[in-house]
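Written out below as structure tokens is the structure these notes cover.
A single protein chain has been removed from this complex, and every other one stays in its place.
Going in written order, the chains are labelled A, B and C, and every chain counts its residues from 1.
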Amino acid sequence: MKNSLADRSSGGIICAALITIFFFSGPLHSQEDLVSLSVKKIAPPSSLLATDHKYDNGNSISLSWVPSIDDALMNNPIVAYKLYRSSNDTEPNLIAELPPGSSYFLDNGVSTDNSYSYSVSASTNAYEVLSNRTESITPQSEWINYNKKYLFLMVMIISGAIMYFIVSAKRGKELFVRKIAGLEAIDEAVGRATEMGRPIMYIPGIQDMDDVQTIASLTILGRITRTIAEYDSKIFMPVARSLVMTAARETIKASYQAASRPDSYSDDMVNYITDEQFGYVAHVNGLMVREKPATVFLLGAFFAESLILAETGNSIGAIQIAGTARPAQLPFFIAACDFTLIGEELFAASAYLSGEPMQLGSLKGQDVGKAIAMFFVLLGVLAATVSAAWDIELFNNLLDNLNELFS
Amino acid sequence: MSLILARKEKRSSMDIGMFFAALLTLGIFSFLYKDNPVYKVCEAIFVGVSAGFWAITYFFDNIHKKFWLGVFPQEGDSPDYWLWGGAILGFLMLLRISNKIGWIARWPLSFIVGATAGLYMMLYFVSNALNQVADTMMPIVAYASDNSVLWLDTFGNFIVVLGVVTGLIYFFFSKEHKGLFGTGAQVGTWFLMITFGASFGYTVMSRMSLLIGRLDFLFGDWLGLF
Amino acid sequence: MRREIPLIITTVTGLVFAISYFIPHMPFGNSENIFGEWISIVQAFAIWLGVLNLVKVSIDKILSKKGDAYYSYIVIISLGIMLIVGFWDGLSGLYADPPYPVIDDSTSFYWIFKNIYTPLTSTMFAMLAFFVASASYRAFRARNFQATLLLIAGFFVMGGRVPLFDLMISGITDVPVFSHFADWIMTYPNTAGQRAIMIGIALGIMSSSLRIILGIERSHIGGKS
Partner (left out) sequence: MANTISIILLILLGLSLVYVLVRTLKGNPIGRRIVFLYVAIAAAIPLFMDLEVPLPITTDVRNLYDALEKLPDGSKVMAAFDYDPPSAPELQPMAVAFMKYAFKRDFKIIIMGLWPQGPIQANMAIDEAMQDPEIAAKNLQYGVDYVNLGFQSGNEFVIQSMGTAFKTMFPKDYRTTPYDSIPLMRNIVNFSNIDFVMNFSSGEPGTIQWVQIAVDRFGSVLGAGNTAVQAPQVYPYLRAGQMVGLLGGMSGAAEFEKITAEKGKASTFILSQMIAHAIVIILILIGNVAYFSEKRKKK
């Protein structure tokens, strides 16, 4: 339980107490009395320096000082450093008490409207000794935080890459996106449902339209329902949010029109169940068991219900294609479903199927980011490993530069 | 390793609240047998009570304590007029309930979406991309203080670097997974599977804990059996 | 108007939050904080919007007189009780001397929290324990190499994080081999996988944030680009 610091301060207390008892066995004295008596006083902290804290909104001043020479590791008489601040030359106030050994403090209770001066004291259990007061200082607000220049550079490079590819995709440049396993299976899964004469179930997760995963899911839905319309299979889609219901109906309707079968569409394909997580799951479970869909799509934002849905789908022998960006739910999909879109693949799938230049372009831009990340990982590992093993200057410098870049 | 005998204190307290709590617990658990009216009643109570709980805590902690006392301070403080901005946006948000002027709720929504986008862009880039890349840039070979090689840690470091790089290859969409690149992606999926396996193990742990907590309540707190 | 104003709001707030990372000076440094306070207040209103929505949906159900209308009465009644009790306790707490909060353990609101809300929400989630076990029995199959890897990792984590496997080998060795192994899986391969996912998601968030701030992505205001 005890650590060295605790020992140190309690040692200090005992020491100070002993001194007090030794010299003053009379009645209790006030603090001024104690100081005025001829005890060998501890030295005050020195060289207190107050400087404006750089690159902030003018709300902090950094203070540094040289600790008292009596600030020792063993039997430390000092129990704390006390910082006093006076604003606009008014009466000083105690602003902080710091443990022995401290030599730095960031005062962030200031503003650009006032000027401040500081003093610091080393205090024992019995008395305290003050350092000199600093000159008055007014904190400054800076325009640009130069500490973050490399961060800014990196953000610009990656944002630039994303923007560049969005623009070039819009101009009609063909952008390649690799095949994604689950997507290849869609047509087959829809086909199987048609052959068996059983319906297809589509679940877009339980989040509202403000979740990117739900939006991605609806994009995929558009493409799937087109195939469904062409094959003339049946789809049903229970949803947990009313907004999702409206959006999904629009999407499916558009797909049926695109497949020139607008008459086959009906609003009954999409139904709002309830916002309540487990209420929704209980209903969907019952629906699955009753309707026995041949194919189940679980694409979107899923939470704890993922395993219940995936397991029920598995138990009725449906082909299941799942996808979510939530890592904690992926194991259940991977174990119980035939194909799973993992994390980013869900978004990639939606970009791939939508064919929209904006989506494809930003996907490509993200890939540039990944390439940069991989490059720096490999370079950094090389530099660090060589530098640690053989201490070659070139690699040492490289490592230093990399560290600065990423600091 | 072996099991050690420990002592537990017996506890039991029967009050009316405990009785209600136990009843509702059993009511929800009845769903495990099959969906039934008792469960549905409990669920309905749950929906109502939890909505009420959230509404009340948000009202007193935020709307009253932060906004109301901020613009109408009790003693001596100067009012913070900026807070009205939030209240106006909040009020516009409530208009969403109306079909006619519900579109105006897009204003506060855009405000939140914009702020989240701006904040997240930087936060995720720094914490989840930059810092993670920076930490992966490490010496593969780990040395002990006496300069001997720590083989197990070295292997671990290698695994981390390999996993990060191949994992990123897997999530690379603008290049076909063929040849060496394909092998990399393949290895990447292995790492992802181990990650999901670990996640699965932890999920089981979490879910079982929740059940144990409830059983402890039923048998310990309520019935006082141990 | 219906489109332009939301777009301007999105862009301005987005830029303020992104730029204040680099420019601490007024107005960026300050507006970031003021906006933060606004968001806090807007979210509190959003919760009340949810309550209004719940009431609306429940009343719709009651009026449509379907079989489930029954339960909608219970939703509304329990919501009503919670609100009345909450306001009563909260307001009397404010004017008491010394004032006490609505969540003070002497209030009826707290009683409901402890004896109604807590058991219901806890039990709801505790049911997942059963479903996870049933899914393990019926759905977790080593159907291919990937699923096998997943299962093996899960196995060692489940058996190693609690002293299950280590107790089994306690006759052979006293070293908690499996605990260390589970530790190893978490610190190395798990970290690697999570990190790859993390970096990917971070870049994804960057690109979608960028699209939102620049007004290319507009689905939150109900429109396509």
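Everything below uses one rule, namely that a contact is a pair of C-beta atoms (placed from the backbone, for glycine too) under 8 Å apart; a residue touches a chain by one contact, two chains touch by 3 or more.
All values derive from a computational prediction rather than experimental measurement.
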(Q) Checking the contacts here: which visible chains does the omitted one touch? (A) A, B, C
Q: Among C:Y70, C:W111 or C:F130, choose the residue that contacts the chain missing from this document, as touch is defined above.
A: C:F130
Q. Which of B:V47, B:L89, B:A105 or B:L211 touches the chain that is not shown?
A. B:L211
Q. Of the residues B:L23, B:V41, B:L94 or B:V126, which one touches the chain left out of the display?
A. B:V126
Q | Missing-partner contacts on chain C, residue numbers | A | 32-33, 35-37, 39-41, 43-44, 47, 94, 98-101, 103, 105, 110, 113, 117-118, 121-122, 124-126, 129-130, 132-134, 136-143, 151, 155, 158-159, 161-164, 166-167, 176, 179-180, 183, 186-187, 190-191, 194-195, 198
Q) Tell me, which residues in chain A touch the chain that this view leaves out? A) 1, 3, 5-6, 9, 57, 59-60, 94-97, 99, 106, 108-109, 327-328
Q. Which chain B residues would touch the chain omitted from the figure, given the whole complex?
A. 1-8, 32-33, 53-54, 57-58, 61-62, 65-66, 69-70, 77, 115, 119, 123-124, 126-128, 131-132, 134-135, 160, 195, 198-199, 202-206, 208-216, 219-220, 225-226
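Convention: only the chains that are shown with their structure count from here on.
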Q.
Can you compute the centre-to-centre distance for chain A and chain B, using the mean CA position of each chain? Integer Å is fine.
A. 12
(Q) Rounded to a whole Å, what is the gap between the Cα centroids of chain B and chain C? (A) 5
Q. Whole-Å distance, chain A centre to chain C centre, using C-alpha means?
A. 14
**Q.** Where chain B touches two or more other chains at once, by residue number
**A.** 31, 43, 46-47, 109, 113, 121-122, 125, 129, 133, 136, 161, 164, 168, 171, 192-193, 195-197, 199-200, 203
Q: At least two other chains touched by the same residue of chain A: list those residues.
A: 151, 158, 210, 278, 327, 331-332, 334-335, 343-344, 363, 366, 369-370, 373
**Q.** Residues of chain A that touch chain B when the two form their complex
**A.** 151, 154-155, 158, 175-179, 210, 276, 278-279, 282, 286, 327-328, 330-332, 334-335, 342-345, 348, 352, 363-364, 366-367, 369-371, 373-374, 376-381, 383-385, 387-389, 402-403, 406-407
**Q.** Touching residues (chain side chain C, partner chain A) in the complex
**A.** 21-26, 29-30, 54, 57, 124-125, 127-128, 131-132, 134-135, 138-141, 146-147, 150-151, 154, 194, 197, 199-201, 203-204, 206-208, 210-211, 214, 216-217, 219-220, 225
(Q) Under the stated contact criterion, what part of chain B meets chain A in this complex? (A) 31, 35, 43, 46-47, 109, 113, 121-122, 125-126, 129-131, 133-134, 136-141, 143, 161, 164-165, 168-169, 171-177, 192-193, 195-197, 199-200, 203
